[in-house]
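Complex shown without one protein chain; remaining protein chains in place.
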Amino acid sequence: MNRRHVLAGAASVVTAAALNPAWAQFKPTRPVEFVVHGGPGSGNDVFARALIAIIDQEKLSPVRLQVANKPGGGSTTASAYVMSKRGDPNVIACFTNAWITDTLVQEAANNRIVDMSPIVRLVVEPALVVVRADSQIKSMADFINAAKEKPGALKMSGGSITSRENVVRQLLMQSTGARWAFISFPGGGERIAALLGGHVDMMIVDPSEAGEQVRAGKLRPVAQVNDRRLPGFPDIPTLKEAGFDIPNVPQMRGIVGAPGMPADAVAYYEDLFQKVTKTTAWQKFITDNQLDGEFVKTAELKPFLNKFEGQLRDILKEAGAKVVR
Amino acid sequence: MEIASGLLHGFAVALQPANVFWCFVGCFLGTVVGIMPGLGPAATIAMLLPLTFKMDPSGGIIMLAGIYYGAKYGGSTTSILLNIPGESSSVVTCLDGYQMARKGRAGAALGIAAIASFVAGTVGVIGLTLIAPPIAAFALSFSSPEYFALMCLGLALVVLLSGPSLVKGLLALLLGLWLTSIGTDLFTAQSRFIFGQATLLGGIDFMVVAIGVFAIAEVLAGIQAGEKAKLLPVPSGIRNLLPNWEELKACRFAFLNGSVTGFLIGVLPGAGAAISSFMAYGVEKAMSKHPEKFGTGVPEGVAAPEGANNADTGGALVPLLTLGIPGGGTTAIMLSALVLWGIKPGPLLMTEAPDVFWGLVASMYIGNVVLLILNLPLVPLFAQLLRLPVYILFPIILGISIVGAYGASGRLFDLGLLVGFGLLGYLMVKFEYPTAPLILGFVLGDAMERALRQSLMMSQGDLTTFVQRPISAIMLGLAVLILLSPLLRRFNQARVRAIAENG
Partner (left out) sequence: MLLKDIVYKGDVVSGAVLAALGVYILAQSRAWDYYTADGPGPGFFPAWYGASMVALSLLLIWSALRNDNSERGPVDWPSTGRALATWFAFAVSVALMEPLGFLVSFALLTFFIVAVIFRRPVITAGITAAVAALAFHVVFPVVLNVPLPTGLLGF
């Protein structure tokens, strides 16, 4: 073989390794623990299992990924568990906004996601502002005006004070000066039941939860909480389009690794999940579930999370939650 | 008529050999899951979800539903034999079921549990068949004041569960209310009573409390009783291992009570199956001619709660299948399963996917029969477990308690809590405090506080909202009556005595 060919070959290998470090170095040899902060069947659990199903189907990983349910205290049990696995390249977790809000309001929850190894953000969950179909309210402006006329009389159902619904409510109330009550219910079923039963006037809900009610004509969406319109709801204006220019504080899901995870392992997972998002199965998944697949890579994720944490801190303080961190 | 044709269509689907097979598989798995503390139907369904991806949706939902209501059959087994609730809704069965076992009627108790489950489970499915849409509308009309009144009614039942000392019963109830508030407040994200432990932010798991206070305490009390509690009597002969006619006759009202109470409360999203079994037990005791015998081992005390937790499954499927609203827990996972199969549960499910809806409903009739046939012959078999000498049985109870407490969460911390609650339960027995009110307070306390705060938020601080709404006013009135009933009874007794003395 010609020496020049050998040198060229060697150079290309080295270049390839330098350009794609994941390829050259880390590959998991043990099953990967995919930590989830809910029990079996919870939103995160189903999401993680769907990801694993896609990875298995497309044979993207040499080892199995296994869901490790660590429910308890919102995200605190799961985040504490991940924190305890410092340096372990085989532990990743699915994070949501709760991983940030819990650390902001709970004294005892001191495992911040920015201290771990954020890997990628996979999806942003849009929401719909819905009212009952027989309500007088036909648009977001109607609701805001009605709320201004009778401050505190209108009600919306939602989760806890740190939930996305309340965050959007705070932002809207601040920007418009209207005021309405927020009634917390622990489960999605109860929240929708409260709206359908006429006990509350509005709710901000995931399209997947309310989609069928909308289709059956029981609920009417008046606005979307997202940067762009969802394909399933082309006629519903976004809040911005409806004239309510509030900062976008998305509800997101992403992947984070154990603190101190070696850089090549982080790169490996970033690459793995990027490959997942390029599959048709993934496209079908996010379309079916009305998600927005705004992918954020590792390098941009940490600064985004820091900024996001600051945003949430201010909003929660304004909402009256006791912010401890 | 639409329902009749739908049901016939459903049977055509459900009786296909493949679907019958899946029904059987689901019921079998459900029974196993129910028997074993530490295994819950929710976790099992979640584990099996990937396997069901390739399945036909009708078959899949038939199997998953089989696991769901099958578990309610098996859950009473360890409750009766070992005083360990197999599943959270089987807690109330421990009260009289275990006492029946101690008197040598374990087989009868197990048999009654199976029969009550069958009767009430079938009634629940009939309800689902005939009145699903109107009952769903009824459920939607229930708002927070009604929930609050319902919880108050449930808590008023403490009066019936306290035995000789009402004061001690109330104190146990208050203790239960305190224990359930440990954790994070939903409305304000304020953490309460967590003693600095992040692990307590999610609150204390109900099974840990129930197993500790019932099973562990029972073992410790048994050891204290020493040689006097050597062997539990197990009668020989098949006839004695199944309920006799008298016992079955005594349960006539309980079958009806369990069916109706369980179904109605099951329909309400956010009211768990444990609540329906407590209510049914309370109603049974209130209507009984010999209320003082409850807690000593009466068959109705087993039939009512066991029936209720089965009728509850039929009820819980009403909002899920007619509105797409999961009641919580297991129905939430079933919802995910339906979504994964591309079926969207909602108001249009009945008309757009009649195969799935009616196939499922029809399969539940079949499933209840299958479960009765599966469980009844197992009764004499399980009753033999009590032939084990006490020195083997007690460690086994402790072992199963550990499995039950650890299985759900996998945290050693929960085992530490189990140890603590075991001691608490033992002390309660020693100091003669009734333990049922503690469990009642724990089950209802959270929901009651939430409903109260939601109601006042909705009415903007107006307390009259509870009496302005008719259903809530009636239930609160009943609750007050029940709470006052000991005083009324004492007043009446004094009056009768006075009449007798003067006459």
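Per-chain numbering from 1; labels A and B assigned in written order.
Note that in this section a contact is a pair of C-beta atoms (placed from the backbone, for glycine too) under 8 Å apart; a residue touches a chain by one contact, two chains touch by 3 or more.
Remember, predicted model here, so these are calculated numbers, not experimental data.
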Contact residue for the chain not shown (choose from B:70, B:86, B:329 or B:422): B:422
Option from B:15, B:55, B:131 or B:170 whose C-beta touches the chain left out: B:170
From B:256, B:456 or B:471, residue that would touch the chain that is not displayed: B:456
Identified contact with the non-displayed chain, of B:378, B:398 or B:471: B:398
Of B:152, B:198, B:220 or B:264, the one touching the omitted chain in the full complex: B:220
In chain B, positions touching the absent partner: 32, 36, 38-39, 47, 167-168, 170-171, 174-175, 177-178, 181, 185, 187-188, 190, 192-193, 216, 219-221, 223-226, 390-392, 394-396, 398-399, 402-403, 406-407, 410, 412, 415-416, 418-419, 422-423, 426-427, 430-433, 449, 452-453, 456-457, 461
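Please note the rule applied: only the chains that are shown with their structure count from here on.
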For chain A paired with chain B, centre-to-centre distance based on mean C-alpha positions, whole Å: 35
Interfacial residue positions of chain B with respect to chain A in the complex: 42-43, 45-47, 49-50, 53, 139-144, 183-184, 186-191, 194, 196-202, 269-270, 319, 323-328, 330-333, 336, 339-340, 342, 344-349, 409-411, 450, 454, 457-458, 460
In the complex, chain A residues that touch chain B: 39-42, 45-46, 49, 53, 69-74, 76-77, 80, 101, 105-110, 152-153, 155, 159-162, 181, 183-190, 192-194, 196-197, 199-200, 208, 211-213, 215-216, 218, 288, 320-322
